[in-house]
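Below is one structure, written out as structure tokens; the observations come after it.
We show some of the complex, not the whole, and keep each chain where it was.
The first chain written gets the first letter, and so on, giving A and B; residue counts start at 1 in each chain.
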Amino acid sequence: MTKGQSIEMILEKVRLGELDIGQAASLLKSYEDLGFAKLDHHRQERTGFPEVVFGEGKTVEQLIVILKRLVKTNKSVLATRIAPEKAEVILQELPYFSYQATARALYSKTQELPLVRSNGYIAVVCAGTSDLAVAEEAAVTAEVFGCEVQRVYDVGVAGIHRLFENLDTIKSASASIVVAGMEGALASVLGGLVDHPVFAVPTSVGYGANFEGMSALLSMLNACAPGISVVNIDNGFGAGYNATLIQRITEKQVKV
Amino acid sequence: MTKGQSIEMILEKVRLGELDIGQAASLLKSYEDLGFAKLDHHRQERTGFPEVVFGEGKTVEQLIVILKRLVKTNKSVLATRIAPEKAEVILQELPYFSYQATARALYSKTQELPLVRSNGYIAVVCAGTSDLAVAEEAAVTAEVFGCEVQRVYDVGVAGIHRLFENLDTIKSASASIVVAGMEGALASVLGGLVDHPVFAVPTSVGYGANFEGMSALLSMLNACAPGISVVNIDNGFGAGYNATLIQRITEKQVKV
């Protein structure tokens, strides 16, 4: 029905001479059909990153099949939104993976975290302790993809001196990730103080007229300071990914 | 049908002996029925403030009738949301009124603005020049009701040093009014820096995901700093009224 084929099928066909090397390479770069999912092995080539697994709504069985496949063709494998109960089962099956509980992130152990690199880092800044899970998802994502991260946590604007005392750390980063719930004012304040890209992550932290993150989301979209762009509510992964894109450009600079 | 009677009818009845002094006084304190409106002359006694006229949706003719009545029994008469075209006509008919164009406010001239009082003032703080109309509505309201006002304008968080350089002026006030559109972050920042009540006014200034003030409104309701309470979008009058309540308590202090 669909044309997708598993890695094994392709290789078998090569062995049997039914497929020549070029065709097989082309197919292998493309995608692999697992029936319930089509793994996008081509993505690394197109976007510079392997496919990342969004764990919510997938069964442990599906996750194990997918992760096993991905580690075969990728150096850095990351799965987000993995509940602790699921992680426990997966780790027994796939011991070469590590789990960061606050971030609910699972990643292949060939990554040793945190990495300290010589050429710049990403600042992950959060407003309150309740924003920690999202902030850590952002931080771990960046680390899995090879960035150094500096964490500056609990510096919300209600006690703005806490932000100012950590401003040097933030200003020296290649890019900032601002994670905040409630009214999300931290993004606007920071946006007016730094000269690098700021990725803002609204969180669903709060209650009442917060409407599950709507308040912080609208705040950040309407930030009066420029240089801020926004990802989905609680999408720490998205911000970590975006910041990594910046850090990679910065790193090319040194190699030249 | 309804029991309301005009001032003249009541007095005529007193003259004719149909109503004794006590009854008349009681009626006069209550309300006056103009047919299309029932003026609440009793309000000053109940709440300490005369009825304020909301000009939007009233015709020039209705406004003139109402204002003429109110000046008879009140020292400070204020009408808000009066368009310039309407104001021009009214001022010709009622020359003892003044008009403040930015605030779109009309008030009886027995008020000389601005008043400088010996005992404290209200700080009206706004984020951007587009918030000026609302900020002025707040300021003029407070002035009409006898408060001194200090204006601190265009100190939004995108250039937060502008706020800090004016912080002493704000901290010394009896109460602050914060007027901001877009993401309204100024309220949260200020709320964490002062020890007096902060009344936040979200404005409809902005565009797109601002949704006509929704963004600033939600921000201010979710402010991470305490000591902030919120009035309706663009409701400068409401904030000026609330701040005047605070200033009056402060002033009693000296008289004792």
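For the reader, a short list of remarks on this structure follows.
Here is the rule we use: contacts are C-beta pairs under 8 Å (C-beta built on N, C-alpha and C of every residue); 3 or more make two chains touch, one makes a residue touch a chain.
Computed from a predicted structure; not experimentally measured.
Here 2 copies sit in place, and the number of copies making up the whole complex of this structure is 8.
The rule is short, and it goes like this: only the chains that are shown with their structure count from here on.
Computed centre separation for the pair subunit A/subunit B is 50 angstrom, with centres defined by C-alpha atoms.
Contact residues of subunit A toward subunit B in the complex are 127-128, 156-160, 182-185, 188-189, 191-193, 206, 208-211, 214-216, 218-226.
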